[in-house]
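Below you'll find the structure, written out as structure tokens, and then a few comments.
Here the complex is missing one protein chain, while the rest keep their positions.
Coming up: chain A.
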Amino acid sequence: MRLRRDTLKNPQQELRIFRSRSLLAALVVTTLTGLLMGRLGYLQVVQHEVYTTRSEKNRVRVEPLPPTRGLIHDRNGVLLADNRPTYNLMLIRERVEDVDATLRQLEELLELSEEEADAIRVRAGQRQRPFQPALLLSDLDEDQIARLAVNRHRLPGVEVEAQLLRYYPDAEIMAHALGYVGRINAEELKSLDAGRYAGTHFIGKTGVERYYEDLLHGQAGLRKVETNARGRVLQELGRTDPVPGKDLTLTLDKELQTLAYELLEERRGSIVAIAPQTGEILAMVSAPGFDSNRFVTGIDVSTYRGLQEDLDLPLFNRAIRGHYPPGSTIKPFLALAGLAEGEITPEETIYDPGYFQLPNDSRRYRNWLRWGHGRVDLERSIAVSNNTYYYSLAHELGIDRLHERMSALGFGQRVAHDVQGESPGLMPSREWKRGRFDQPWYPGETLSVGIGQGYWQVTPLQLATATAVLANRGEWVKPRLARRIGDEPVPVELPETPPDITVENDDWWDRIFSGMEKVVSGHEGTARRTGEGLEYRMGGKSGTAQVFSLGQDQRYDAEELAERLRDHALFVAFAPLEDPEIAVAVIVENAGGGSAHAAHLARAMTDAWLLEEEEVPDVDELRETMETDDGSVAGN
């Protein structure tokens, strides 16, 4: 290219133009520089505070310090709920070059199932800010930790983090009484105090773990740390230590609880034992149990479905939610009601022809012994479990007074102080029937209630509580599971304790007790085989409850059907008679062979609590005895 010089050039004019243009440029440059300065002044002076806050927020991170959950012990200090160090697999995306490749590597290394492999893919993306570790797997086993340690250099961005996890050493035996903790779900998250639960992943879901959640959990602390943009902690700027949760000592006795669970082995049922004078629940078992540890780490769907669809309902806490007709076990309570209302005295007798008839009604309400027990007083009515006596008594009391008196013993109520999820059962009344069926109460229904049938439904816990109140001569002590919270003992007197029950003559208690003693020790007693070789005085009462129908959606084969239609065996007992230390309620579902089965289990419980260890019969021996006892006790 050639550049030719123009002939029309005027250097003076060009100079002038250039100078005026560059003067203009100087002005523009100055103005723009001024603009920049203004912008900087705005950022650095006017908005300084805003940006200082922002830069502090960048730099300073508040890390929650979750508190250590309180431990749970039994009454003798045996550990029931522990905190076990576990290891979680974490992933920091920003430190990983190829996330997919790393996940594939982990899958191979840890031999993950397809389900787990899918899960870690989802979890790898779950986090709130850059450089925040995402939780891939919790509770790695030792083999997995070892493999990760060996391959550490090949897996940048993959970290193993220690965390304390709840562990129940005797999970199956304690599952229902103790409950369990599980991951906080979205719904719980909404109602939780975010500050207290910062950094906490678990919350009590059922049982003691749920009821005492506030105390067991404690208060989260926090530490302020300076971090760089990669999330690495450079220094600690300040710290509030967490307040650990309070340790809990329960009233349960692990030995007794274990015995109760073994007694119910391969059966469905419940045993509840209470110390009458203190209200302490010594054992509370619902069988079958389940492994509550599986709920802590997150149970897999198929296992959970298996538990839910199991016909034996292992997840169902029979001790506090199972509804059973109490049967004849309530006869001593009815006798107490009759005495307290002045309708009967211990000496009064009735004649039992084998049935009871309401006035102007031809229908015969039968005693279980067709030909009748003849003359029956209060003690004998309990010992032989006479129905006619209680038809008559119930008729005289009427449903209103019956309802009131039985409610006073805790039936139809939630009786315990700190039992989570307790059901009130059902104590029928006129109002209840009108509300439920829009029908009047019929006198015949009162008679059914009089022998513990009809609408009346109790929980094993209620039965044990009423027995304890009776054994305590009417003095109410609320049943409870906590013995000590931290270092504070739980007082015997608790708020909202129901009023004590009194009778005109204190000796009348002994008459009821005497009747109950004859159940196990008298020659006519319905559970007389149970009292053989008894080394202390014991009172008891048998009962059977008929199974009327089964749930419609449940499928049984013929043999199973027959088994599951057998009567439930019930027994309540307390001992020693003079100064009761234990009251027990036993319910064995579909036991067959009358109430004897339950009576032997109750005896085993009182033996274990009252006798020296070597004198307690072992469970296998007891089973043999029970098999020979088949049918020795009739009817109720």
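The rule we apply is simple: a residue touches a chain if its C-beta (ideal position, glycine included) is under 8 Å from a C-beta of that chain, and two chains touch if they have at least 3 such contacts; residues count from 1.
In this section, contacts and distances are computed from a predicted model.
The complex includes a chain that is not drawn, and of the options "Phosphoserine phosphatase", "Peptidoglycan glycosyltransferase MrdB", "Peptide/nickel transport system substrate-binding protein" or "GntR family transcriptional regulator" the UniProt name matching it is "Peptidoglycan glycosyltransferase MrdB". The residue from A:Q105, A:T227 or A:N590 that touches the chain not shown here is A:T227. Seen across the whole complex, the unshown chain contacts chain A at 1, 3-6, 8-11, 13-15, 17-19, 21-22, 25-26, 29-30, 32-33, 35-37, 39-41, 43-45, 47-48, 50-52, 54-55, 58-59, 129-130, 226-230, 234.
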